[in-house]
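Structure below; questions to follow.
Every protein chain of the complex appears in place save one, which is left out.
After this line comes subunit A, so read on.
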Amino acid sequence: MQTRKKTAGLALVGIIAVGVAGCGTTQTVSDAPAPLVLVTHDSFNLSEGTLEKFTEETGIEVEVQAAGDAGELVNKLVLTKDSPLGDVVFGIDNTFASRAVNEGVLADYASPDLTDAESQYLLPAGSGLEQLTPIDNGDVCVNVDHEWFAEAGIAEPVTLDDLVKPEYKDLFVTPAANSSSPGLAFLLATVAAYGDDGWQDYWQQLVDNGVKIDAGWSDAYYVDFSGPSSEGDRPLVVSYASSPPFEVQEGDTEAPTGALLDTCFRQTEYAGVIAGTENQALAEKLVDFLFSVDVQNDIPESMYVFPVNALATLPDGWSDYAEIAEDPFVVSPDDIDANRETWLSEWAAIATP
C-alpha cells in the first residue's frame, strides 16, 4: 500500500516533469559558439536567408528575440540592465532613444560605415550619437482616400492647418497618442508644427472640427477610414507614408490612397550594442551588418520602411507609391524624453475629456 501511494506521488511529479520537459526545449550540448541574441520589436522581419549571410561570414548564428513595441522594448532593456536580454538591440526609435541612452543600457558603439550621406539620421551628441546606428526610417503622415474626395468633389487637404477648416469637419480619424505609437508620432508632429505653447490650441480646434480618436491604429484604419480596406466614412486617417502601396491592387497604376507629405513626423529606428554583452566584438559586427547593403536592400520589402544607407536601392514600384516627406516635422529626442508625460497628459485632457 505504502509503495503504491509513493508511486502515485512520484508519477505526479513525473507527469509534471514530462509536461514541462515536453515543451520543446532541445538543449543540446555542443561546442558550437553561442548564438548572438538580437533583441528587437515585434515588427522585425527580414527575408529568409538574410540573417544567414551573417552566419556565413562569421560562423555565428543570430537568435532573434522579440520584445513588444518600441516603447516596451526600451523599457525591457532598462529593467533587465543587470542581466541583459541579449547582445544587440534593433528598433529603438527617436521617440525613445534618450531613455535608453540615459538609463545606460547601451555600450558606446556606432558603425564606422556611416558616411556624411546618413548624417540627417544621426542623433545629437550625448543623446545617442555615440551609441546608436540608424538603420531605417519611415514617416507617420495623414493618409487620404483619393476616391472619396474625387467623388465628393472636395479638394484634398494639404497641411495640418487644413485639417481644422470647416470643409473637413468630421472627416478625420486618428489613433490616440497615449495608446498607439503612430498616434504619439502625430501628436509630436503637431508639437513640432505649433510649438510648445501652440499645439494645445490646435488640438482643441481639431476636436471642435470633429476629429475622431480611436484607441489603436487598426481600429482607425480598418473601421473608420473610408479607404479600400474598410467601409468607414472618414477619408482622412493617421497612418504611415508606406501605407498607400499596400492598397494598390494588381494591375492598378495608381494608389487609391495617398499620404499628405506636409503632415509627417519622421521615425528613425536605430541599432546598438547592449551594455554588458560578453561578445562586444561580434555584437559590433552585427550592428555593421544591419547597416550593410545586404540588409538595407531587404528592409523596404520586409519591414515597409526606408533604408537609411545611401547605397541601398529601393525595390521596383516603391518610388511610385511610397513617398518620402521632404521636410518632415522633427522633435529632438531630448525634448521628447523630457516632455513625453506632460504632453500626453495635456493631450488627454484636450482630446479625451
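The rule is short, and it goes like this: a contact is a pair of C-beta atoms (placed from the backbone, for glycine too) under 8 Å apart; a residue touches a chain by one contact, two chains touch by 3 or more; residues count from 1.
By definition in this document, contacts and distances are computed from a predicted model.
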Q: Pick, from "Thiamine transport system permease protein", "NADH-quinone oxidoreductase subunit J", "Alpha-ketoacid dehydrogenase subunit beta" or "Redoxin domain-containing protein", the protein name that UniProt gives for the chain of this complex that is not shown.
A: "Thiamine transport system permease protein"
**Q.** Which of A:Phe90, A:Phe172 or A:Tyr221 contacts the chain that the document leaves out
**A.** A:Tyr221
Q | Hidden-chain contact residue, picked from the options A:Thr58, A:Ser179 or A:Asn339 | A | A:Ser179
Q. Can you name the residues of subunit A that touch the chain not displayed here?
A. 1-2, 4-6, 8-9, 12-13, 15-16, 19-20, 22-25, 37, 42-45, 47, 63-66, 68-69, 71-72, 75-76, 78-80, 83, 85, 99, 176, 178-179, 213-219, 221-224, 228-233, 239-240, 242-243, 246-247, 249, 301-302, 304, 340-341, 344, 348, 351-352
